[in-house]
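Here the complex is missing one protein chain, while the rest keep their positions.
Presenting chain A:
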Amino acid sequence: MWEALREAVDEEMERDPTVCMFGEDVGHYGGSYKVTYDLYKKYGDMRLLDTPICENAFMGMGIGAAMTGLRPIVEGMNMGFLLLAYNQISNNAGMLHYTSGGQYKVPLVVRGPGGVGRQLGAEHSQRLESYFQSIPGVQLVACSTVSNAKALLKSAIRSDNPIIFFEHVLLYNVKGDTQEGYCQPLERAEIARAGSDVTILCYSRMRYVVMQACQQLEKDGFNPEVIDLISLKPFDMETIARSVRKTRKVIIVEECMKTGGIGASLSAVINETLFDDLDHQVIRLSSQDVPTAYAYELEAATIVQPEQVVDAVKRIAGSSRQLVAA
(Lines give C-alpha, C1' and ligand atoms only; values in the text may rest on other atoms or scores of the structure.)
Protein backbone atom coordinates (compact mmCIF):
# COMPACT_ATOMS: atom_id res chain seq x y z
CA MET A 1 0.00 0.00 0.00
CA TRP A 2 2.83 2.47 0.70
CA GLU A 3 3.88 2.08 -2.92
CA ALA A 4 0.36 2.95 -4.06
CA LEU A 5 0.24 6.04 -1.87
CA ARG A 6 3.67 6.98 -3.15
CA GLU A 7 2.47 6.61 -6.75
CA ALA A 8 -0.44 8.93 -5.99
CA VAL A 9 1.85 11.63 -4.55
CA ASP A 10 4.34 11.21 -7.39
CA GLU A 11 1.68 11.42 -10.10
CA GLU A 12 0.00 14.45 -8.58
CA MET A 13 3.32 16.25 -8.06
CA GLU A 14 4.26 15.44 -11.65
CA ARG A 15 0.94 16.79 -12.89
CA ASP A 16 0.72 19.95 -10.78
CA PRO A 17 3.79 21.99 -9.82
CA THR A 18 1.91 23.54 -6.87
CA VAL A 19 1.56 20.14 -5.14
CA CYS A 20 4.18 19.77 -2.41
CA MET A 21 4.65 17.95 0.87
CA PHE A 22 5.52 19.27 4.35
CA GLY A 23 6.34 17.19 7.37
CA GLU A 24 8.93 15.59 9.60
CA ASP A 25 11.27 13.35 7.59
CA VAL A 26 9.15 13.42 4.46
CA GLY A 27 12.15 14.35 2.28
CA HIS A 28 15.50 12.69 2.74
CA TYR A 29 14.11 9.99 5.03
CA GLY A 30 11.18 9.38 2.69
CA GLY A 31 8.31 9.50 5.13
CA SER A 32 7.68 7.57 8.32
CA TYR A 33 6.25 4.69 6.27
CA LYS A 34 8.12 5.33 3.00
CA VAL A 35 5.13 7.06 1.34
CA THR A 36 7.49 9.67 -0.15
CA TYR A 37 10.55 7.46 -0.38
CA ASP A 38 13.22 9.04 -2.63
CA LEU A 39 10.77 11.58 -4.13
CA TYR A 40 12.99 14.42 -2.98
CA LYS A 41 15.63 13.25 -5.44
CA LYS A 42 13.15 13.86 -8.24
CA TYR A 43 11.39 16.97 -6.90
CA GLY A 44 13.98 18.60 -4.62
CA ASP A 45 14.05 19.70 -1.02
CA MET A 46 11.52 22.49 -1.39
CA ARG A 47 8.71 20.28 -2.70
CA LEU A 48 9.43 17.56 -0.15
CA LEU A 49 10.06 19.90 2.73
CA ASP A 50 11.67 18.29 5.78
CA THR A 51 10.28 20.58 8.48
CA PRO A 52 11.52 21.12 12.00
CA ILE A 53 9.40 19.46 14.68
CA CYS A 54 6.69 22.11 15.12
CA GLU A 55 3.38 20.60 14.10
CA ASN A 56 1.18 23.63 14.79
CA ALA A 57 3.44 25.96 12.80
CA PHE A 58 4.09 23.74 9.81
CA MET A 59 0.39 22.84 9.66
CA GLY A 60 -0.43 26.57 9.65
CA MET A 61 2.28 27.12 7.09
CA GLY A 62 0.60 24.51 4.90
CA ILE A 63 -2.73 26.30 5.30
CA GLY A 64 -1.21 29.71 4.49
CA ALA A 65 0.48 28.25 1.41
CA ALA A 66 -2.81 26.60 0.39
CA MET A 67 -4.66 29.90 0.77
CA THR A 68 -2.19 31.60 -1.56
CA GLY A 69 -2.02 29.14 -4.42
CA LEU A 70 -0.19 25.97 -3.44
CA ARG A 71 -1.65 22.48 -2.82
CA PRO A 72 0.34 21.21 0.14
CA ILE A 73 0.10 17.75 1.66
CA VAL A 74 1.04 17.81 5.33
CA GLU A 75 2.12 14.50 6.87
CA GLY A 76 1.62 13.70 10.49
CA MET A 77 4.50 11.32 11.16
CA ASN A 78 1.94 9.60 13.33
CA MET A 79 -1.54 11.06 13.21
CA GLY A 80 -1.46 11.31 17.00
CA PHE A 81 1.18 14.03 16.68
CA LEU A 82 -1.37 16.23 15.00
CA LEU A 83 -3.03 16.89 18.32
CA LEU A 84 -0.31 19.51 18.51
CA ALA A 85 -1.69 21.07 15.32
CA TYR A 86 -5.32 20.96 16.38
CA ASN A 87 -5.54 24.78 16.61
CA GLN A 88 -4.54 25.16 12.98
CA ILE A 89 -6.61 22.24 11.68
CA SER A 90 -9.77 23.23 13.47
CA ASN A 91 -9.72 27.05 13.43
CA ASN A 92 -7.91 27.73 10.21
CA ALA A 93 -8.22 24.72 7.91
CA GLY A 94 -11.77 24.10 9.02
CA MET A 95 -13.30 27.53 9.39
CA LEU A 96 -11.28 29.96 7.37
CA HIS A 97 -13.13 29.47 4.06
CA TYR A 98 -16.28 30.37 5.98
CA THR A 99 -15.01 33.24 8.12
CA SER A 100 -13.46 34.82 5.04
CA GLY A 101 -16.87 34.75 3.40
CA GLY A 102 -15.62 32.30 0.80
CA GLN A 103 -12.67 34.46 -0.30
CA TYR A 104 -9.99 31.94 0.62
CA LYS A 105 -10.07 28.21 0.13
CA VAL A 106 -7.78 25.68 1.76
CA PRO A 107 -6.92 22.88 -0.70
CA LEU A 108 -4.87 20.92 1.81
CA VAL A 109 -4.45 17.22 2.55
CA VAL A 110 -3.47 16.19 6.06
CA ARG A 111 -2.43 12.54 5.93
CA GLY A 112 -0.58 9.99 7.98
CA PRO A 113 -0.62 6.67 9.79
CA GLY A 114 -2.94 6.10 12.72
CA GLY A 115 -4.53 3.22 14.54
CA VAL A 116 -3.38 0.44 16.83
CA GLY A 117 -0.24 -1.21 15.54
CA ARG A 118 1.85 -3.90 17.10
CA GLN A 119 2.37 -2.80 20.74
CA LEU A 120 3.20 0.85 19.93
CA GLY A 121 1.95 2.00 23.31
CA ALA A 122 -0.89 4.32 24.18
CA GLU A 123 0.24 7.53 22.48
CA HIS A 124 1.29 6.01 19.17
CA SER A 125 -1.88 3.97 18.92
CA GLN A 126 -4.38 6.79 18.81
CA ARG A 127 -7.30 7.11 16.39
CA LEU A 128 -8.04 10.79 15.90
CA GLU A 129 -10.89 10.51 13.42
CA SER A 130 -13.39 10.84 16.24
CA TYR A 131 -11.60 13.95 17.52
CA PHE A 132 -11.72 15.67 14.13
CA GLN A 133 -15.22 14.66 13.08
CA SER A 134 -17.00 17.67 14.55
CA ILE A 135 -14.84 20.28 12.84
CA PRO A 136 -17.06 21.94 10.23
CA GLY A 137 -15.58 22.40 6.76
CA VAL A 138 -13.25 19.40 6.89
CA GLN A 139 -13.74 16.01 5.23
CA LEU A 140 -12.46 12.79 6.75
CA VAL A 141 -11.42 9.94 4.44
CA ALA A 142 -10.04 6.56 5.53
CA CYS A 143 -8.39 4.36 2.91
CA SER A 144 -8.15 0.61 3.44
CA THR A 145 -6.96 -1.25 0.33
CA VAL A 146 -4.22 -0.72 -2.26
CA SER A 147 -6.94 -0.12 -4.80
CA ASN A 148 -8.72 2.65 -2.95
CA ALA A 149 -5.65 4.15 -1.24
CA LYS A 150 -4.08 5.53 -4.42
CA ALA A 151 -7.35 6.53 -6.06
CA LEU A 152 -8.59 8.33 -2.94
CA LEU A 153 -5.32 10.14 -2.24
CA LYS A 154 -5.28 11.46 -5.80
CA SER A 155 -8.81 12.81 -5.34
CA ALA A 156 -7.93 14.26 -1.95
CA ILE A 157 -4.96 16.16 -3.41
CA ARG A 158 -7.15 17.57 -6.18
CA SER A 159 -9.98 18.53 -3.85
CA ASP A 160 -10.44 22.18 -2.97
CA ASN A 161 -11.57 21.19 0.52
CA PRO A 162 -9.27 20.44 3.46
CA ILE A 163 -9.14 16.65 3.68
CA ILE A 164 -7.87 14.62 6.61
CA PHE A 165 -6.74 11.35 5.06
CA PHE A 166 -6.34 8.44 7.45
CA GLU A 167 -3.96 5.61 6.69
CA HIS A 168 -3.26 2.73 9.10
CA VAL A 169 0.05 1.67 10.56
CA LEU A 170 -0.62 -2.03 9.90
CA LEU A 171 -1.83 -1.69 6.31
CA TYR A 172 1.22 -0.18 4.63
CA ASN A 173 2.54 -3.55 3.50
CA VAL A 174 -0.76 -4.87 2.19
CA LYS A 175 -0.43 -6.05 -1.43
CA GLY A 176 -2.91 -5.52 -4.24
CA ASP A 177 -3.58 -3.73 -7.53
CA THR A 178 -4.21 -0.02 -7.89
CA GLN A 179 -6.86 1.51 -10.16
CA GLU A 180 -4.12 3.19 -12.22
CA GLY A 181 -4.85 6.90 -12.69
CA TYR A 182 -8.44 6.75 -11.39
CA CYS A 183 -9.59 9.37 -8.89
CA GLN A 184 -12.13 7.74 -6.58
CA PRO A 185 -14.93 9.95 -5.21
CA LEU A 186 -14.14 10.92 -1.63
CA GLU A 187 -17.78 10.90 -0.52
CA ARG A 188 -18.62 7.32 -1.66
CA ALA A 189 -18.58 4.20 0.50
CA GLU A 190 -17.43 0.86 -0.95
CA ILE A 191 -19.30 -2.43 -0.82
CA ALA A 192 -16.61 -4.85 0.38
CA ARG A 193 -18.99 -7.80 0.32
CA ALA A 194 -22.54 -7.90 -1.01
CA GLY A 195 -24.94 -9.71 1.29
CA SER A 196 -28.47 -9.84 2.63
CA ASP A 197 -28.98 -10.67 6.27
CA VAL A 198 -26.97 -8.01 8.14
CA THR A 199 -25.18 -4.77 7.26
CA ILE A 200 -21.70 -4.39 8.75
CA LEU A 201 -20.34 -0.85 8.49
CA CYS A 202 -16.59 -0.51 9.04
CA TYR A 203 -13.53 1.38 7.85
CA SER A 204 -9.74 1.20 7.59
CA ARG A 205 -8.19 -1.84 9.27
CA MET A 206 -11.51 -3.02 10.69
CA ARG A 207 -12.51 -4.01 7.15
CA TYR A 208 -9.95 -6.82 7.39
CA VAL A 209 -11.18 -7.85 10.83
CA VAL A 210 -14.75 -8.00 9.49
CA MET A 211 -13.80 -9.89 6.31
CA GLN A 212 -11.95 -12.41 8.47
CA ALA A 213 -15.13 -12.83 10.55
CA CYS A 214 -17.09 -13.32 7.33
CA GLN A 215 -15.11 -16.48 6.53
CA GLN A 216 -16.50 -18.01 9.72
CA LEU A 217 -19.96 -16.53 9.15
CA GLU A 218 -20.18 -17.95 5.66
CA LYS A 219 -19.46 -21.40 7.07
CA ASP A 220 -22.33 -20.84 9.49
CA GLY A 221 -24.66 -19.99 6.64
CA PHE A 222 -24.74 -16.20 7.04
CA ASN A 223 -24.61 -13.75 4.16
CA PRO A 224 -23.46 -10.44 5.68
CA GLU A 225 -23.16 -7.26 3.62
CA VAL A 226 -19.92 -5.43 4.42
CA ILE A 227 -19.64 -1.73 3.67
CA ASP A 228 -16.35 0.15 3.94
CA LEU A 229 -17.39 3.72 4.86
CA ILE A 230 -14.30 5.30 3.21
CA SER A 231 -15.83 8.72 3.94
CA LEU A 232 -16.02 9.09 7.71
CA LYS A 233 -17.46 12.53 7.20
CA PRO A 234 -19.76 13.03 5.42
CA PHE A 235 -21.41 9.56 5.50
CA ASP A 236 -22.52 8.11 2.16
CA MET A 237 -26.20 7.90 3.08
CA GLU A 238 -27.23 6.39 -0.24
CA THR A 239 -25.11 3.26 0.11
CA ILE A 240 -25.85 2.97 3.85
CA ALA A 241 -29.62 3.46 3.48
CA ARG A 242 -29.92 1.02 0.59
CA SER A 243 -28.11 -1.67 2.57
CA VAL A 244 -29.99 -1.05 5.83
CA ARG A 245 -33.35 -1.19 4.05
CA LYS A 246 -32.29 -4.53 2.57
CA THR A 247 -30.92 -6.21 5.70
CA ARG A 248 -32.81 -4.24 8.40
CA LYS A 249 -29.90 -4.93 10.85
CA VAL A 250 -26.77 -2.89 11.42
CA ILE A 251 -23.48 -3.57 13.14
CA ILE A 252 -20.83 -0.83 13.18
CA VAL A 253 -17.23 -1.99 13.64
CA GLU A 254 -14.68 0.72 14.36
CA GLU A 255 -11.23 1.10 15.87
CA CYS A 256 -11.78 4.48 17.49
CA MET A 257 -13.07 4.66 21.03
CA LYS A 258 -16.71 3.96 21.62
CA THR A 259 -17.46 7.26 23.37
CA GLY A 260 -17.94 9.99 20.82
CA GLY A 261 -16.67 7.74 18.08
CA ILE A 262 -17.46 7.73 14.38
CA GLY A 263 -19.88 4.92 15.14
CA ALA A 264 -21.69 7.10 17.66
CA SER A 265 -22.46 9.65 14.97
CA LEU A 266 -23.26 6.98 12.41
CA SER A 267 -25.62 5.15 14.73
CA ALA A 268 -27.43 8.38 15.56
CA VAL A 269 -27.90 9.23 11.88
CA ILE A 270 -29.18 5.73 11.11
CA ASN A 271 -31.61 5.82 14.03
CA GLU A 272 -32.88 9.22 12.99
CA THR A 273 -33.37 8.48 9.30
CA LEU A 274 -33.88 4.74 9.03
CA PHE A 275 -35.65 3.93 12.31
CA ASP A 276 -38.61 2.30 10.62
CA ASP A 277 -36.31 0.09 8.57
CA LEU A 278 -34.59 -1.42 11.60
CA ASP A 279 -35.56 -4.75 13.15
CA HIS A 280 -32.89 -4.42 15.82
CA GLN A 281 -31.14 -1.56 17.53
CA VAL A 282 -27.84 -0.57 15.93
CA ILE A 283 -24.90 -2.47 17.42
CA ARG A 284 -21.58 -0.64 17.87
CA LEU A 285 -18.43 -2.70 18.20
CA SER A 286 -15.74 -0.16 19.09
CA SER A 287 -12.45 -0.05 20.89
CA GLN A 288 -12.70 0.08 24.63
CA ASP A 289 -12.48 3.54 26.18
CA VAL A 290 -9.01 2.85 27.49
CA PRO A 291 -5.52 4.09 26.64
CA THR A 292 -4.07 1.35 24.47
CA ALA A 293 -1.86 -0.82 26.64
CA TYR A 294 1.60 -1.97 25.62
CA ALA A 295 1.12 -5.62 26.60
CA TYR A 296 -0.12 -7.61 23.59
CA GLU A 297 -2.99 -9.35 25.39
CA LEU A 298 -4.33 -6.06 26.73
CA GLU A 299 -3.84 -4.34 23.39
CA ALA A 300 -5.75 -7.12 21.64
CA ALA A 301 -8.52 -6.87 24.22
CA THR A 302 -8.84 -3.16 23.49
CA ILE A 303 -9.82 -3.44 19.85
CA VAL A 304 -12.54 -5.45 18.13
CA GLN A 305 -11.59 -9.01 17.22
CA PRO A 306 -13.19 -11.17 14.50
CA GLU A 307 -14.90 -13.44 17.05
CA GLN A 308 -16.77 -10.44 18.44
CA VAL A 309 -18.09 -9.65 14.97
CA VAL A 310 -19.21 -13.25 14.51
CA ASP A 311 -20.99 -13.26 17.88
CA ALA A 312 -22.74 -9.97 17.15
CA VAL A 313 -23.99 -11.18 13.77
CA LYS A 314 -25.26 -14.40 15.26
CA ARG A 315 -26.96 -12.47 18.03
CA ILE A 316 -28.98 -10.24 15.75
CA ALA A 317 -29.18 -12.11 12.46
CA GLY A 318 -29.29 -15.65 13.83
CA SER A 319 -33.09 -15.72 14.33
CA SER A 320 -34.01 -14.43 10.88
CA ARG A 321 -31.74 -17.01 9.27
CA GLN A 322 -33.67 -19.89 10.87
CA LEU A 323 -36.97 -18.26 9.82
CA VAL A 324 -35.77 -18.27 6.24
CA ALA A 325 -34.67 -21.90 6.56
CA ALA A 326 -37.94 -23.09 8.16
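Annotations
What we mean here is this: a residue touches a chain if its C-beta (ideal position, glycine included) is under 8 Å from a C-beta of that chain, and two chains touch if they have at least 3 such contacts; residues count from 1.
The rule we apply is simple: contacts and distances are computed from a predicted model.
Per the UniProt record, the absent chain's protein name among "Pyruvate dehydrogenase E1 component subunit alpha", "RBR-type E3 ubiquitin transferase", "Serine threonine-protein kinase" or "AP complex subunit beta" is "Pyruvate dehydrogenase E1 component subunit alpha". The chain not shown here is touched by just one of A:65, A:304 or A:317, and that residue is A:65. Set against the missing chain, the residues A:121, A:221, A:234 or A:291 yield one that touches it, A:234. Residue-level contact of chain A with the missing chain is found at 17-18, 20, 44-47, 51-52, 54, 56-70, 72, 87-88, 91-92, 96-107, 136-137, 139, 159-161, 185-188, 231, 233-239, 241, 269, 272-273.
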